[in-house]
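One chain of protein is taken out of this complex; the other chains stay put.
On to chain A.
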């Protein structure tokens, strides 16, 4: 099975120098490049063998690609084979491809040999030179293919531009002398845009157009003109036409120019026709007379009536190739059989008929507002409301209320609104009767009110207490003990109790403090003695029996004197610096200048 070729997808054939550049640069990029002579010899050999093999592989691949892509003339349709022969010369083509093949073979051999030699290279330098030689030889082989590569590139370019003629589909082939009007014909039938000029051989190659007939696609092929001489004398252009004629199974339109504007008289054209008759074997043939606008058939002189086969030219060709015939045989239009005499005409809707009738008759025109305006001139008032279609005509000019209290009146419009309203009213009455709307008086009696007021007072009092305690607690001052507080005395107590409603009028001699003191009685005797002296003066702030701080722990007045002196001395420094107490660590100046500036008398100033 021959591989399918796509003439447009043949790989680009680079020129010889380009080819060499591509492959060598690829080798350089894709193989390791670093090698030193102190490496193990096996490694060095491996390194260079790799390069040689890589280059060989690349050449092989690229050349194989070229050889595969170019079509083999034996494998393609004979039409194309012949066409290529006509255009590119079969021998040259085959030769070029053969050269490429040979080159590939040679490169492979070179690589094989040098790899074998590299196996015995004993130094880096030797391996390197061997690799150089190998690559050099491969490249020389490629450089010698310069001509073939150029030729193949040109073939490729031209091949990709050939029109895609499908040799197997329905085709019409137009042939005839040069300048008879073949290209004009194809231009009219198809969307092809072939150049039409007054000189001969305007069309130099085959052109394809496509047209539709009977829901099928037809290829129409325009050929260059054929002159009347023998096959050997034909040039490349004519040969293309001949090739097409010879190989394509198409319907042939042989175009004749009756007006002889092409430069050849009818006789010559008939001669040509007879000469290429063998090419028309087995093909439906139609002879087309062209340029009948210039001269009509009847005006032809008698000597030219020798052509029996002249037919008139029609736009719709009744082309019948064998394929279409076979299709026609299988097609059949079926009509339902008449089962009774009832006539079944086509169905047209009433409205359509009416409209048709309306369109035909000339109705009297309605009087428009404009007419009225013109009539009344100054008195005319544009009154939109006069055409309103309401039940009562008087309602037309009513001012319609639209809003009420921010609500749209139109939202309430209802046919049975009154009935609904009645129902609603009834419901409302029932609700009122049931006592839904009665206000709840139970919570308004004396007792509840009293309770509420008392609860309010309680809450207020609570808040006050809370606020006071908050204030007291948040202050960070040293706190006095409770008994020393200002509001902790008898008169305060009395007033508070009176607020709460207790009668304190006759309570003058009441003893509001504790009967007995809390302080423990087991104290040292000496302390008791000393405290007795001082305790009379301190009746409130210090509980009885408690020793003042500056006298506690001192046995006799002499030590007390000493203690006093010591205490005063300790206080001196603090007082001098204005400190509040021993815990006051305030520093007046953090950086006194004499310590942080200036030179030193002796020693270093590294740190201050």
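What we mean here is this: contacts are C-beta pairs under 8 Å (C-beta built on N, C-alpha and C of every residue); 3 or more make two chains touch, one makes a residue touch a chain; residues count from 1.
What we mean here is this: contacts and distances are computed from a predicted model.
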Per UniProt, the name of the complex member that is left out, chosen from "Probable ribosome biogenesis protein RLP24", "Ubiquinone biosynthesis monooxygenase COQ6, mitochondrial", "Origin recognition complex subunit 4" or "Response regulatory domain-containing protein": "Probable ribosome biogenesis protein RLP24"
Of A:233, A:411 or A:556, the one touching the omitted chain in the full complex: A:411
Chain not shown: contacting residue from A:454, A:483 or A:510: A:454
Contacting the left-out chain in the complete assembly, out of A:74, A:350, A:377 or A:440: A:440
Touching residue (missing chain; options A:398, A:492 or A:582): A:398
Candidates A:231, A:424, A:480 or A:597 - the one touching the absent chain: A:424
Residues from chain A at the interface with the omitted partner, ascending: 388-392, 394-395, 398, 400-415, 417-418, 420-421, 423-425, 427-428, 436-437, 440, 443, 448, 451-452, 454-455, 457-459, 461-462, 465, 497, 500-503
